[in-house]
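Missing here is one protein chain; the remaining ones are kept as they sit in the complex.
And then chain A:
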Amino acid sequence: MSKRPSILELVGVTKQFGGLTAVDHVDLKVREGEFFTIVGPSGSGKTTLLRMLAGMETPSSGDILLRDKLVNELPANRRPTCMVFQSLALFPHKSVGENIEFPLKMRGVARDRRRARALELLRLLRLPEGYYGRNVTQCSGGERQRVALARAFAYDPEILFFDEPLSAIDYKLRKTLEKELKDIHKESGKTFMYITHSLEEAMVMSDRIGVMRSGKLVQVGTPEEIYLHPRDRFVSEFMGEVNVIDVRKGPNGHAVGIELPGDFALPGGVAAFDTGHLVVRPESLRFLGSAGEAENHLRGTVYNEYALGSRIQYQVRVGEKVFIVERLRQQAYQGGLDQEVLIGWDAKDSILVTD
């Protein structure tokens, strides 16, 4: 994958609205055929960035290069890219078939050729051919999703953009569609660029992920890199619930807790630091019989537990802080609530971030 040429290149792309900088000097290369996802909380500028790439906004400064050609000013209807909108934006007055044929009709393709292509796309997206004449308002959420995708494919774009199209869909269907989208990406070989506020969604589908915060692209990497080596506290917390201990540099390569008393062994390969945050994932924490069973430990009380299906989550109060411990059901905690416990983790399962 890494050997593929880049299809899209962003150089210092910036967008200002009045005094507000929505997108701040973003540099990025998206590779041909890649499934690239931009993740960020709402207001992080990800939608604005995508709209600039699709030609619906013009960058205030910086360059957008599509196959090495500058496209900053090229309007959306002349870019070889296509967007699947959050609302899907299916034309309510047109049938499923007419929606899919729309880009072909705009290009003046003959009626029977349009129809043939629409039917082909219905098959590709696993929709029955009978849907051709159906009204889009009669389709279910998942079907509408596929119609929108078929319409985008009919345009035959070089890059497909997705503006959180799954955010309004219920959990179970969303999970199915995420996998389906990944399959379609693989089958079509097109470059997909997706934006979402859900890192979980990004992890399932993407080849690479870019994390955005306040208009800046803070980290780009594979899902594994982002999960294992978050660049800062923001990225690590964005990954889901984590336990964060504020620490400063202690003697012999250890760290000393700032708000919590304790001396913690650090993972290998930590760069020099004065203060930082030690991030421990809930699943890396376990209950200990004695302090010697893990490299680091804390003493606290269990004050609540939540069943999450195959896993159980515990909230353990240590001093003023609450730690989240997640265990598989088979390794459930046996003691009662409000009991004093020892929780611990090994140094290699923690991450030290300095921002």
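In this text, contacts are C-beta pairs under 8 Å (C-beta built on N, C-alpha and C of every residue); 3 or more make two chains touch, one makes a residue touch a chain; residues count from 1.
Criterion: contacts and distances are computed from a predicted model.
Participant: Name the absent chain by its UniProt protein name; which of "Na(+)-translocating NADH-quinone reductase subunit E", "8-amino-7-oxononanoate synthase", "Spermidine/putrescine transport system permease protein" or "Probable cysteine desulfurase" is it?
Facilitator: The record for the missing subunit names the protein "Spermidine/putrescine transport system permease protein".
Participant: Which listed residue, A:K46, A:R151 or A:R233, touches the chain dropped from view?
Facilitator: Checking the options A:K46, A:R151 or A:R233, the one contacting the hidden chain is A:R151.
Participant: With respect to the chain omitted from the figure, which of A:I7, A:V39, A:C82 or A:V147 is a touching residue?
Facilitator: A:C82
Participant: May I ask which residue of A:T21, A:S60, A:N135 or A:T222 touches the chain that does not appear here?
Facilitator: Result: among the candidates, A:N135 touches the missing chain.
Participant: For the chain not shown, which residue from A:V11, A:M56, A:L173 or A:V256 touches it across the whole complex?
Facilitator: Residue touching the chain left out of view: A:M56.
Participant: Touching the absent chain in the whole complex: find that residue among A:S44, A:S95 or A:N243.
Facilitator: A:S95
Participant: Could I get the residues of chain A that touch the absent chain, sorted low to high?
Facilitator: Residues touching the hidden chain, for chain A, are 54-56, 75-78, 81-83, 85-87, 89, 91-93, 95, 102-103, 105-107, 133-135, 137-138, 151-152, 155.
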